[in-house]
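Take a look at chain A:
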Amino acid sequence: MKLLKIVAALALTAQIANAAEPTEGGTLRLIAQPEPPMLMLGLNQQGPTQFVAGKIYEGLLRYGTDMSVLPGLAQSWTVSEDGLVYTFELQNDVVWHDGEPFSSKDVVFSLSKFLPEVHPRARGVMGHVKDITAKGANTVSIELNAPFPAFLQSFEVSSAPIVPAHIYEGTDYRSNAANETPIGTGPFKFDEWQRGSFIRLVKNDQYWQDGKPYLDEIVFNVVPDAASRAVAFETGKVDVLRGGDVEYFDVQRLAALPDAETTNAGWEFLSPITWIQFNLRNEPMNDVRFRKAVWHAIDREFIANAIWMGFADPADGPLPASSPFYKENLPAADYNPDKSRALLDEMGLTPDENGVRTTVRYLSLPYSETYIRMGEYIRQQLREIGIELEVTQTDVGGWAQSLGQWDYDMTVNLLYQYGDPALGVERAYVSSNLVKGSPSANVSGLDNPKIDKVLSEAGTATSTDERMKLYAEFQQTVVDEAYFGYLVRVNFPTVYKTKVRNLVGSAIGLNDTMADVWIAE
Partner candidate 1 sequence: MRPMNVSSGQSSAAHPLLEVRGLTVALPEGADRSNAVEEISYQLHSGKITCIVGESGSGKSMTANAIMGLLPKPHVKVSAGQLLFNGSDLLARPDSEMRTVRGADISMIFQEPMTALNPLLTVGEQIAEVLCKNGPLPRKELRDRITKLLADMNLPEPETLQDSYPFRLSGGQRQRIMIAMALALNPKLLIADEPTTALDVTTQKQILHLIREQQKRHGMGVMFITHDFGVVAEIADHIVVMEKGEVVEEGSVEAVLNSPQHPYTRKLIAAVPTLDDHASTTPSEVPLLSVQNICKTFKTRSGMFTKKREVNALRSVSFDLHEGEIIGLVGESGSGKSTLARSVMQLSDIDSGKIAINGEQIGSLGQKLPSFIQFVFQDPYASLNPRRRIGSALTIGPIHHGVPKAEAISRAREMLDVVGLDASAMDRFPHEFSGGQRQRIGIARALTMQPRVLIADEAVSALDVSVQKQVLRLLEDIRLKMGIAILFVTHDLRVAATICHRLLVMRKGEIVEEGPTREIFENPKSEYTKSLLEAVPGKNWHKPVLEERV
Partner candidate 2 sequence: MNSPLSLFFGNRAAVIALACLAVITLLALGASLIYPQSPWKMVGAPFQPPAWGGHLMGTDMLGRDIAAGLVHGARVSLLIGLVSTAIALLIGVGIGAVAGYFGGLVDDILMRFTEVFQTIPSLIFAIVLVAIMGPSINSIVIAISVVSWPSVSRLVRAEFMTLRRREYVESSQVLGLPGWRIMLTDILPNAMAPVIVTATLMVATAILMESGLSFLGLGDPDMISWGYQIGAARTMLRAAWWMSFFPGVAIIITVLCLNLVGEGLSDALNPNLKRKKP
């Protein structure tokens, strides 16, 4: 693996904060890829929407790159002993972009009315809530049905954006005209959106943090072609490239430019793990030996180093190494095609005259060239052991649809952690989430009462030790059964011009408010 110029973001920010005083002014030039469908974060939480709207809207809390809980619109919070009552103290003197004052009324409206209606993930979390009440203009109290330790991880801006009650209350949220000109409390206000071209945000002079933001403007350019994006960065037309904006080997090259830096920080909240998703309902994927054969046919090091160009680490289980619940020393999924062949032989899948033992369908994930290439690699590796993949190439919509309808044999998928296994991980494993129609439900058909039980206990246990034990058991079980073919933990590297300072300061990285970002002359 090549030596990369990777600096931990936190160390960097600290260093630079020491080195210089922030300068005010300047325009930060970013790329929105693909172009978001809308900027009303409450109604749409796709990646690009989070990226752009994360500067307009805010959540109650933020999370540090170590997943520590930081103040957001809530300046402080308390949790009752029994873990049932959460009380949030809001920031003072916050105003909406249209000048209306922000208050606990907005928080109550957002959490109890708006989000449960339009935001699927928030609806799930708010299902744990018994009651939300405003205690005065600046205090909100939330009572849960049962202890839910992950609750405090559910308040970053995309999980629970706070929206203005005075605009949305009593209206049809989806068709509200204000969706076109989003009103938030964030450090940047919506200015102009020329579709297909750019989105421009301008400084919010009335931002509640004094002296911030530093930047005058943020411009999100729409650049559909990856090669053009690389050129745009090289020619200085944009200042930052997000992970996935350009090819990973381009990241290496661009990071090596004299005025560029790169960081892997800022993805701690999501910490995506990619895996091979089997449809456990279908033959032969329902056989653990087949799944293990697939495991052993694939060289995770190769995927991490050659396909992700070193911007990924081999994954050995369902949780990222950064998770506090991560279990070490899980059985290694070693690359050993002979083992695979033996397992397939054992199953009675013997090769025909062309060396083909069995043919299964593979639904290609078209997120980016890298995923497509990973599919090509997997197909070739499986071909080596006699499993022929019949590839279905489709667009993202088609992929999501096939997945949601359980119409696939194998595919590659990736799962976001959302800070706590109970929020991000659980949904893909529990039988209660065997819902047809959604690609982010439990689509593999995994139905194991043991796992259901362990996860349900782990989600509600109040003691961290207890949770660690339960999640360890969970990890051991899914790896033993090889329900998923874990591949790599992806580090989405951010490449940026050195002059951009304080770029990544939280677990949601570039999706955060950028109130602290400044440009050095």
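Inclusion criterion for the candidates: all candidates are chains of the complex that A comes from, given by their letters.
Following the convention adopted for this analysis, a contact is a pair of C-beta atoms (placed from the backbone, for glycine too) under 8 Å apart; a residue touches a chain by one contact, two chains touch by 3 or more; residues count from 1.
Please read all numbers here as calculations on a predicted model, not as lab measurements.
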Could you work out which candidate touches chain A in the complex, given the options 1 or 2? 2
Could you please specify the touching residues of chain A with respect to candidate 2 in the complex? 225-227, 230, 246-247, 249-250, 253, 306-307, 364, 366, 369, 372-373, 375-377, 379-380, 383, 390-395, 398
